[in-house]
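Removed from the display is one protein chain of the complex; every other protein chain stays in position.
By letter and in written order, the chains are A and B; residue numbering begins at 1 in each of them.
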Amino acid sequence: MTDSVSMEKKNAVERAREIISDYHGPKLRIMEVCGTHTHEIFRQGIRSLLSEDITLISGPGCPVCVTPVSYIDEAVMLALEKGCTILTFGDLVRVPGSEKSLQTARGEGASVKVVYSPQDAEDYARTHPEEETVFLSVGFETTTPSSCIALKQAISDGISNFSLLCANKTMPAAYRAMMAATDAYLYPGHVCAITGLSDCRQMLELGMSGVVAGFTAPELLTALAVIVQKSKEGKPFLVNCYPRVVTEEGSPQARALVAEYMEPCDSMWRGIGLMADSGMDLKEAYAAYDARKKYALPRIEGREAKGCRCGEVLQGACIPQECPLFGKRCTPEHPVGACMVSSEGACSAFYLYQRRD
Amino acid sequence: MDLKTKTVTLAHGAGGKQTSELIREVFKAHFSNPYFTADDAAVLPGTDGRIAMTTDGFIVSPRFFRGGNIGKLSICGTVNDLACMGAQPLYMTCAFVIEEGFPMDQLEQIVSSMEATAKEAGVKIVAGDTKVAGKGQVDGVFITTTGVGRILDHADPSGSHAKPGDSVLVTGDIGRHGCCILLERDEYGIEAQVESDCAPLWNNVKAVLEQVPDVHVIRDATRGGVGTVLYEITEESGVGIELDREAIPVAPSVRGVTDMLGLDPMYLACEGTLVMIVPEEETQKVLEILRGMEHTQNAALIGHVTEAEKGRVVMRTAIGTRTYLPQPGNELLPRIC
Partner (left out) sequence: MCVGLSARVVRVSEGSALVDASGARRQVSAQLVPDLEPGDYVMVHAGAAIAKITEDDTKQADDLMEELLV
């Protein structure tokens, strides 16, 4: 992401900035659903521009944060007890499980490799036939198609040492679950690049307002300004503020690919609980590539750390500073809760970018 | 080079005929100077004034990278550590731990670039040691260098000398070494033309100190990068630092790579880029000197020291807001999902 704002841009951006700074009126709660939005909003210092009447809530859109403890436990078990090579996005390496993280497991001899993409994981599996490999398939609608591309490749390559440990999630159930916590959503731009606008339109029908937002400073400022202005009109609205990337129909190719290999399932969200039809799992026909079935993993009940309020933070019910562990027992170096471990988590962003005294 | 074997063997470390041969054909051939003798220690002339001394171990994978190799790095690291204290590097020693089976031609290449780099920095290598470890006990070659330098009379830079109002400079664009190594390891399938900034900077530091003796802080931004060094300085000097994010020089290709992986170049290692903190009124003079010299053409003013926000590094963003630069912490992991 480039940080420079050109001169022409400054006019529109200046006006957007004035709108969000000068707002006075009924309290306006805006939830940024996406973790990358959370991260960029902090990195750009955008919170400091908001009028006192606007509250930003960091929602449940960081896959690392909403992935339950038991998922990490499953990955650690695959690595240490089943001898699998774990291939994962860097984001998951330091997330604490009930007893240990993948990083700790690596110190105990587990093979944990960080990859840039699921296709790289498949590539690793193909070139290391002597290893049993498992890719940690997490992420939302944006990321899931990449897992399916890798699976498709594995099938066409005819390799049998590659499987997925799925915790893929979909947003609509979360949009509905969080409605009461906010007046408008800042919808995740890159999820919408895949899904198109239909999910947001359904929310609009339920009376929920929102805008689809991009990730640069001008994009975030203009999206917030649109929310402020439209809210004044007093009726639900939906505006695509990221049209350079997001179209009405999204990517039908991506959705078709996912539908070929996966189907909706109920899914456990850390901090929110089990939500119907909020995840994607491999279809029965692809059981051979499902790590849970392939290695007959037992059902694991993860243990959340005592005192951790990540769940409430994710729901906007409290801010990180209100958690007794925040900044004391729970820091980015020694995270207790998931919102501290990912730099996209609300706790980590607060800790790293905001004044704490 | 006229060695009979093509690889280093345990016999080269056993202290006998082959050890002498290795020292003569490889090390002495390159490090030749009157102080480098067969005696047990180098005997050096006395020097007036304060001396600075430092030591550093080098393990880098891969050993050869765009813009340098472990040998060049081992000289730059120690020369730059001395330079940061305002000390003219005079003498160095180097200790090698070499893995059995290490290719002799690679060793020759490493030693040869050590010679060239030492020459550029004007430092003499006066003693050395070679050990050969069994296959698998070390990864190729590890080098430890120790250096002694004479501190210029009026110079007194230290991490604890930053004062509110001072200007914060970097002597070049940041994060290139770390980015280069990341690319050379080829773990993420990314290609980019990024060369390590690895360079000995004594001549540059000397040029600055001769005209501006009152430089308050000089630090090389090696492991942990510029971000880590700035946090260290705020602690040691009991000050805050405010940076202008847009003024921080980053090569476009480095920016491309870090954006792809969700990393921040502020935490990537530099091996030929220093942080300098100077009195505000000397800023332009120091920049002019640096920009006129090899290795430091991209020197830039990136911010200033503040009384407020002690112990913190504040970023002024492109849209005029202020946020903290996150405290450096963990292993750098790509952020994707």
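Throughout what follows, a residue touches a chain if its C-beta (ideal position, glycine included) is under 8 Å from a C-beta of that chain, and two chains touch if they have at least 3 such contacts.
This one's a predicted model, so the numbers in the text were calculated from it and none came from an experiment.
*Asks:* Of the residues A:G61, A:P96, A:G316 or A:P335, I need the one that contacts the missing chain.
*Replies:* Reading the full complex, the residue touching the unseen chain is A:G61.
*Asks:* Could you tell which one of A:G45, A:P68 or A:G214 touches the chain left off the display?
*Replies:* Considering the complete complex, A:G214 is the one touching the chain left out.
*Asks:* One chain is left out of this view; which of A:P118, A:G210, A:G279 or A:G337 touches it in the full complex?
*Replies:* Residue touching the absent chain, from the options given: A:P118.
*Asks:* Among B:A192, B:A207 or B:M293, exactly one should touch the missing chain; which is it?
*Replies:* B:A192
*Asks:* Even though one chain is hidden, which residues of chain A still touch it in the full complex?
*Replies:* 1, 6, 8-9, 11-13, 15-16, 33-36, 61-63, 89, 116-120, 139-140, 142-143, 145-146, 149, 188-191, 193-194, 214-216, 218-219, 221-222, 225-226, 229, 239, 241-247, 251, 253-254, 257, 344
*Asks:* Could you please point out the chain B residues that touch the chain left off the display?
*Replies:* Residues 188-193, 252-253, 255-257, 259-260, 262, 335-337 of chain B touch the chain absent from view.
Just so it is clear, only the chains that are shown with their structure count from here on.
*Asks:* Starting from the mean Cα coordinates of chain A and chain B, work out the distance between those two points in Å.
*Replies:* 38
*Asks:* Considering the complex alone, what residue numbers of chain B touch chain A?
*Replies:* That would be residues 187-190, 245-246, 255, 259-261, 315, 317-319, 321-324, 326-327, 329-331, 333-337 of chain B.
*Asks:* For chain A, which residues are in contact with chain B within the complex?
*Replies:* 1-5, 13, 17, 42-46, 48-49, 63-64, 89-91, 93-94, 103, 114-117, 120, 138-139, 143, 217, 221, 332-333, 342-344, 352-355
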